[in-house]
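Take a look at the following structure, please.
Our next item is chain A:
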Amino acid sequence: MIDRLAAFLAMGGHGGFVWGAYATAAIVLLAILAASLLRVQREERALQRLAEAGGRRGGRARGPAGPAA
Partner candidate 1 sequence: MVMHRFANPARFLRFAAVALPWFSAAAVLCMAAGLAFGLFVSPADYQQGETVRIMYVHVPSAWMAMFAYTVVAGGSISALVWKHPLGEIVARAAAPIGTGFTLVCLVTGALWGKPMWGAWWVWDARLTSVLVLFFLYLGYMALLGAFDDPVRGGRAASILAIVGLVNVPIIKWSVDWWNTLHQPASVARMDGPAIHSSMLVPLLLMAAGFACYFAAVLLLRVRAEVAARRIRTLRLAAMEAES
Partner candidate 2 sequence: MNAFRAILVRDLRLALRQGGDAAAVVLFFVLAASLFPFGVGPEPNLLARVAAGVIWVTALLAVMLGLDRLFLADHEDGSLEGMVASPAPMLVIVLAKCLAQWLLSGLPLVLATPILAIFLQLPAEGLPALLGALLLGTPTLVLVGAIGAALVLGARRGGVLLALLVLPLTVPVLIFGVAAADAAIAGLPARPHLLVLGAMLLAALAAAPFAAAAALRQAVE
């Protein structure tokens, strides 16, 4: 079993290149995904906070800033 796995990983001597290629794709795509997820959470949490803050001070600000759609 182990040697079949080793042969598979070796990729006919070009293992470094093949796995390098797949690793690159994985790293770049996951990095973009992570960055996008973080950004969405950060922006939407800030929007939520701002909307609530707007609601609490509604008295002074003309026209209450209703809950974010």
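Picked so that all candidates are chains of the complex that A comes from, given by their letters.
Going forward, a residue touches a chain if its C-beta (ideal position, glycine included) is under 8 Å from a C-beta of that chain, and two chains touch if they have at least 3 such contacts; residues count from 1.
Just so we're clear, the structure is a prediction, and the values are computed from it rather than from any experiment.
> Going by the C-beta definition already given, which one of 1 or 2 is in contact with chain A within this complex?
In this complex, among candidates 1 or 2, chain A touches 1.
> Where on chain A does candidate 1 make contact in their complex?
Those in contact with candidate 1 are residues 11-15, 17-18, 20-22, 24-25, 28-29, 31-33, 35-37, 39-40, 42-44, 46-47, 50-51, 54, 60-63, 65, 68-69.
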